[in-house]
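Missing here is one protein chain; the remaining ones are kept as they sit in the complex.
Labels run A, B and C following the written order; every chain starts at residue 1.
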Amino acid sequence: MTEGKHIAMFGGDARQLEVVRFLQEAGAQLSLYGFDQLDTVDTSAVKKSWQTADLSNTDAVLLPVSGIQLNGTIESMFSNERVELSLEALKQTPAHCKVFTGIANDTLVKLCHAANRTLIPILDRDDVAIFNSIPTAEGAVMMVIQNTDYTIHSSKVAVLGWGRTGITVARTFHALGANVFVGARSSSHLARIEETGYTSFHTSDMQAHLNDVNICINTIPDQMLTKDILQTMSTNTLIIDLASKPGGTDFKYAEELGLKAILAPGLPGIVAPKTAGQILAKILSQLLQQNDEEAKGEVS
Amino acid sequence: MTEGKHIAMFGGDARQLEVVRFLQEAGAQLSLYGFDQLDTVDTSAVKKSWQTADLSNTDAVLLPVSGIQLNGTIESMFSNERVELSLEALKQTPAHCKVFTGIANDTLVKLCHAANRTLIPILDRDDVAIFNSIPTAEGAVMMVIQNTDYTIHSSKVAVLGWGRTGITVARTFHALGANVFVGARSSSHLARIEETGYTSFHTSDMQAHLNDVNICINTIPDQMLTKDILQTMSTNTLIIDLASKPGGTDFKYAEELGLKAILAPGLPGIVAPKTAGQILAKILSQLLQQNDEEAKGEVS
Amino acid sequence: MTEGKHIAMFGGDARQLEVVRFLQEAGAQLSLYGFDQLDTVDTSAVKKSWQTADLSNTDAVLLPVSGIQLNGTIESMFSNERVELSLEALKQTPAHCKVFTGIANDTLVKLCHAANRTLIPILDRDDVAIFNSIPTAEGAVMMVIQNTDYTIHSSKVAVLGWGRTGITVARTFHALGANVFVGARSSSHLARIEETGYTSFHTSDMQAHLNDVNICINTIPDQMLTKDILQTMSTNTLIIDLASKPGGTDFKYAEELGLKAILAPGLPGIVAPKTAGQILAKILSQLLQQNDEEAKGEVS
Partner (left out) sequence: MTEGKHIAMFGGDARQLEVVRFLQEAGAQLSLYGFDQLDTVDTSAVKKSWQTADLSNTDAVLLPVSGIQLNGTIESMFSNERVELSLEALKQTPAHCKVFTGIANDTLVKLCHAANRTLIPILDRDDVAIFNSIPTAEGAVMMVIQNTDYTIHSSKVAVLGWGRTGITVARTFHALGANVFVGARSSSHLARIEETGYTSFHTSDMQAHLNDVNICINTIPDQMLTKDILQTMSTNTLIIDLASKPGGTDFKYAEELGLKAILAPGLPGIVAPKTAGQILAKILSQLLQQNDEEAKGEVS
């Protein structure tokens, strides 16, 4: 049960508001650090200053989707001042307290290690990545509509990657009436692509399949659209690269060739912050509950 | 055959360029009036000045999608000067010459009547309206993504109207994972809506069905979202009104209630001018051919 | 309201049982003629003998889906004796009494005319035909699976006709992963077929499109698969003809050519009598209600 839990939230963006709302409804006691400019919270959430944070009673610490910066500060849309989670503050927490973040970096890993607290990066989870793939795909749809003068319907769309994001992107463009071609490398992925109703091709064979597509959407976090491949593509092709920075495209070379290629990171937070926040909130509240059950030795 | 036909085009926007391209490839002889700032046409198309237009040899006159203005002038994206089709010029055309326009108004109807030339408003055609419903629906998708902070997937969407546009809009939002409710009034429409996999409701019963939708898309060219109905809707609902001006929504009252309601006319020309132009070009070229066959008494 | 209405049912098959159930729940008073072998009805339905039928109190007469035979008798699955609706009996009904049947023939039309009672053939209605197209399409699926040694998925399927049945058949086979080609003749149908995601062709051009299909499903009640067309088809093609007798196929010639062609009438009653009965029951009960409202002058 989330009820009665003490949770300390440090910074964040619009998505965090959904988390606040969700946890409040679930009866959690929230202490908000770096939310001074926010006034839409009710009494179960108390805005506090991070400098004087007392976490001795805290069951869970929530960091933003972006985690903490390399220099240790935390971004917050709801405050002008910088927010920080100090090692001292974290050490004050009870031993069972866990630190939840969207993504983790070295700084955060070290901090939690030093404080001997468990760190849980929730964007790594398969279920979160799958739910996030939905706003990502809708963001890709929006970008394609904005950047073409023809319809997605009847266009030829190549999707690179049949992972958590690629599956959803393929479904979405196919649903809109595009002819969808999906590039993957495992034989079971190629079989599933065909079963689902798309055309499959092996990524080792991209040159033969990308030369006449209208739109190419990359979801593979690897150098896919290299010089060799880009050279074989039509200059009319629009490339949307969803893989996280630096993406899978040689953007400089694409520009030289006159190919429009767009790196589009962070779409869930841009096109559907509310949904993205709800995804986090739902998983967080499940994890908090499991946390609890484990503490009580009730794990099923 | 379009080959060898003399066609006079007066003004237009990006869509007309597709028509030019298509007709050129089909071997037509084009005279372009009001295209002075355009330089992407080859020799089979000759830019001319409308003041000195000689249409005595012309098999067909093409007007823009918007037709002519009430004051008789014609809009052109490719010229700074105003363009006109005078009665005198039209009278010079051979008797078999037809006038093709997107939409017609009184001024145009009278002009053609006075010149005794057949007027063909092609946007009225069912096939054109159905093909145009595709970019319209994609435009609606773009607007919804831009104007919400949640995903279309899993949202509740009401579509009003099961005509040429409504069918496509419903298919599109359903394909994206929305729960689609469609309002119509004929029993056969209600049956088809259910068969296709959506939930149907009778438009006389809107109040019971619109009060909890996230998004309401109107395609009915009638006063549908009146004060009475708007009052029953949640202020969180986004209204996209696709019906042509003035739309089916009491926009003033919606604003008073704090409901976001957007009139979104002319989407095909905005989101997919190339596709929209190709739709026109394809139909025009079929019609020119039929025209020909009729003239030759070869109609099948 | 169906409540309290006196309804006389004459004969029928499994579908009629759903009608009985539905009307009983709605509070109607049923007199059942030709149901002597049925024992699953409760007290609100009374089994009677047609020879001594007294219809003087009857608000509606319900005939089976098949109506009455040319010789005036009525088929019943629930009786060994023949059932009849005599002119005398029908004349006894109050003037407002209507006769509902699935389909009508000359004999029935004359009978009602002679008795001066309104005859309503409900299978003619668009909504009923659309709802019935669902079990029809599922029946076609079953027949195709039974009569081929390959999957529907990835096969090439031609559907002839884009009417109430054809639309549903096309949707169903496309949903199962077939490559669907639909033949129609109106330009708006051809446009809608493409918008929905299938390939369209004009029925005047069948020869070019049927020569390599795996499966051809006809829904057009006209001579479509004539000698000329059959000759161009592969002998491996399976033909399922859904058009009502005699179908649209030259079956004799198909057999000579070694083409497997199956006339498949009455699928709803065969594969889903319960659903087919519910469709009838739902519409009947709407019609009875309207009937009532009209009588009371309450028609909206």
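Here are a few things to note about the model shown:
Rule of thumb we're sticking to: a contact is a pair of C-beta atoms (placed from the backbone, for glycine too) under 8 Å apart; a residue touches a chain by one contact, two chains touch by 3 or more.
It should be emphasised that the depicted structure is a prediction, and the values quoted were computed from it without experimental measurement.
Within the full complex, the residue among A:6, A:82, A:125 or A:260 touching the omitted chain is A:125. Within the full complex, the residue among C:86, C:107, C:223 or C:275 touching the omitted chain is C:275. From the set C:176, C:229, C:243 or C:261, the residue in touch with the chain omitted from the display is C:176, counting the whole complex. Listed residues A:2, A:155, A:168 or A:203: the one in touch with the omitted chain is A:168.
Contacts to the hidden chain, counted on chain C, fall at residues 14, 134-135, 138-139, 141-142, 145-146, 148-154, 172, 175-177, 271-275, 278. The set of chain A residues touching the chain not shown comprises 125-128, 130-131, 133-134, 167-168, 171, 187-188, 190-192, 194-196, 204, 300.
Quick note on the criterion: only the chains that are shown with their structure count from here on.
Annotation: 52 Å between the Cα-based centres of chain A and chain C.
In chain A, the residues that touch at least two other chains are 153-154, 177.
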